[in-house]
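A single protein chain has been omitted from the complex, and every remaining protein chain is retained in its original position.
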C-alpha cells in the first residue's frame, strides 16, 4: 500500500508517522523543507512536487488549513487528481468548507477516483497517540477500502454517509460545542455574581437539565475538574482561533444550506471579539473571561 | 406541625396534598374557591384570608406565579410576615426574580422569621409523585428545620447556600437549558440541510463534545429518543411560555448582577418570537420548528 | 401656582431652577441636605418630608432614578398621592419602566389626581438651558393644564398620547438610538479594516441608505464631526451606563408587551460587556472601541 501525504504541520506529521509505524510506505510533501526533512529522517520518502507525490499512489491524504489549499492541491495539471492513478483514493483530513468539499467529490467522481472527506477531532495529542476521532463522508465502498488506513491514524471512525457528511458532522458538532461552552460560561458568571458558589452550581447543574460536555468534561471555571485548560491559565487544548475558524465554516455551511443559526452566528461574533482582544492562542474555554471581564 | 399553603394551581395542589398524605395539618388559601374546595374535600382546612392562614402556623408555603404576588402576600398588615408567629419559617416555592427574593429575605430576617427560597423543577408529574428537585437558598439552620417538610414534596433537595441561591440555581440552570436546546436545534437543522442523516448526527455528537442533556435526554428531533415531547407533536412537557418566563427571570437577574448573557438574551428573544407566533403552549423543544421553518 | 419638586440631582436641580426663574413658587425635597441647601439659597422653600412637600401644591414633579423610587414616593400614608390636594397634577419626569408608570396612572386616576409621565432628553446641558425635549403621556386635558409648567423646563414638548406613552416614546427611541450607534460603529470598523478611508465611508453612507442620526449628528469616529464626544476621548455626553439603563427599560417594556427585540436585546448585552470592562462613565458612542478592540 503506497501512500502520499501532503501537509506536515502539528497534526499532519504525527498522523503520517503513525502510518509509517504501521508499516506503510509513505511519501510526503510540504512547502516547509524542515518538516519534510524531519519525516525523511524517520524513513519517509520525499516528493519534490505534488505531481511526483501523486504518481503511482494507492492513496493520497491531505491535511492542510483551508479549502482553497485543498482545491489548489487537487486541481490543475500538476495536481493530485490528474496525477494519481485512476481508481485510487483521495482522503482530505483537513477541516474545510462544505461547498469546496462537495465540488471536489464531484470532480473526483468524474475522474474515476474515490474520495473521502475525513476531518478529525482530538487535537495534537490525539494525532500523536493515534486516538483521533475521524468523521467520514463519501461512498461506502470507498470508505471500506480506506478503513484500514484510517484505523492507523484514529481510534474511532464514524462513517457519516454521503460526500460532505464528514465535514458536516464536524462543523455541526463544533458549532454546538461553541454554543454550549459560551452558555456554560454565561451561567457560571451569572451564578457567581448572584452569590451562588461555583462548585455548588456545578453540583446542581451537572446533575440536571443544564448538563453538557462543556461543563462536565471541559469546565471553563478553574478548580472544578482536573486536567482541563481552565486549571492551567487556559493554555490549549483547542485554541480560540481554531474554534473561530470552525464557526466561520458553520456560517459558510449555513449560507450554502439556507439554515438560520442565530446562536451559532452570535458565538462566532463573540469568539471574533475575544480573538481580536488578543486571545486567539488561548484555549477556547477562556471565552469565560470575556464574559466576566477578567 | 401546622402548615399554611398559599397557591393551589397545577403545582401547588399536588404539593399540598403530599404534605397531607404525610400526616401534616395543612391549611390552604387561594383566590379560586374551587381550588380550595377540592383541597378541603380531601381534609385540608381553609382560611378565608392570608392573615387567618398565617396565624399560628409553624411554616407557611407559597407557590404562585410572580414576584409581585409573593411580595403582596408577604407584606402589609394582612400579609404573612405580620401574622405568622415569630420564629416560624416562610418558604417560597415559586420561581421568581432574585431582587424580590432577596428583599423578602431581608425583611423576614428583620422580623425574626426564617425564610427559604425553594423553587422546584420536575413539572406537574413530579409535583404529583413527590419527586420534584428543590433548590434551596437561605440560612442553613432554617434549611435544616424545614428539611423534613421539603422531603415530603421533593425527592432531591439541594441546599444551594445563602438567601437567593435557590432562585439563582434554577435561573442559571434553565438559562443554560434554553441555550443548549436552541444550540442542539440549530445543529440538527443545519446537519439535515447539509444532507447528514439525523440519527447519524445524533450518534456522532452524543458521543462527542456536542453532548448535552438537551440532546441525549430531551432530543428535539422526532424519532431519536423515546418518550420525549418531540415524538408527540411537542405536547408539553415544559411549555415554551414557561421557558420564556424563566429567561426573563435570567434577564432580570443579569441586570441586577451586571452580568452579560449574550446567548441567554438572544434565547429569550427567540422564545419570544416563537411564543408570539402562537406556540406558547407547545413544549419548549418545539423551538426547532422556528429554525426549520416547519 | 405652587409646585413641589422632588429629586435635586444633576437634572432635577437645573429643572427646578428654571421653574423659579419663571416666577413660580417652588418647594423642594431631596434626601441629600446639600442639594436642598443649594436650592433654598436661590429662593426655594424646603419641605422636611414628602408629606409636607405634597400638602397644598397644585403640581408635584419627581425627577429620580428608578421606578421603585417613584413608586415609594407616591404611595403610602406619607406619599404624594395621599397628601396632594384632590384635582392636583403629578408629573414624573424620571425615565422609568412602563409597568410602574401605568400602575401609578391607574392609582392616581382612582384618587382623582391628574398624572403625566414626562421623561426628558437633552442631558444636563439641556436641563440647564431649558431646552429639553419632553415626551408626555397622560390625559390630554391634564397635559393642557400642565403645559405652561413643562414649557419652563423644556423647549420641545411632544404630547404622545395615553398614560405611559411618554415613557414608551423615550424607551423606543433610545433603543433605536443604541442599535443604530452600534450599527454605525460596526460599519466604520469593518470599512476601516477593509482599507476604506473613514471620511470616504462617511461621505458615501451619510448620503445613502445608511444615513442615521448616530452617524450624521453624533459620529462615533473621531475627526469626522465637530463637537462630538468622539473628539474628546468620549467624555460624555450621554454615558454608556445610562444607555444601558435605557436598554434595560426596553427589555422590561418588551417583556410586558410580549414584543421581540432581537437587536435591542443584543445591544443591551454589548453595552453590559462594555460597562463591565470599566467604561460605564464613557460616552455611549465609545462602544466603537469594544468593536475595534481599542
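A, B and C label the chains in the order they appear, each numbered from 1.
We take it that a contact is a pair of C-beta atoms (placed from the backbone, for glycine too) under 8 Å apart; a residue touches a chain by one contact, two chains touch by 3 or more.
Worth saying up front: this structure is predicted, and the values here are computed from it rather than measured.
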- Note on the structure: Checked against the full complex, the residue among C:5, C:29 or C:218 that touches the missing chain is C:218
- Full-complex contact with the absent chain, from C:60, C:73 or C:98: C:98
- Query: Of the listed residues C:182, C:230 or C:275, which contacts the missing chain in the full complex?
  - Reply: C:182
- Contact with the hidden chain, among C:127, C:219, C:254 or C:275, goes to C:254
- Query: In the complete complex, which positions of chain B touch the hidden chain?
  - Reply: 262, 266, 273, 276-278, 290-291, 293
- Query: When the complex is taken as a whole, what residues of chain A touch the one chain not shown?
  - Reply: 248, 251, 254-255, 258-262, 265-266, 268-270, 272-273, 275-276
- Omitted-chain footprint on chain C covers residues 98, 121, 133, 135, 158, 160-162, 164-165, 168-169, 171-177, 179-180, 182-184, 186-191, 193-197, 200-201, 203-205, 208-214, 217-218, 250, 253-254, 256-264, 266-267, 270, 291
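In this text, only the chains that are shown with their structure count from here on.
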- Message: Based only on mean CA positions, could you tell me how far chain A sits from chain C in angstrom?
- Response: 51
- Whole-angstrom distance, CA centroid of chain B to CA centroid of chain C, is 36
- Item | Residue numbers of chain B (touch at least two other chains) | 254, 258-262, 266, 270
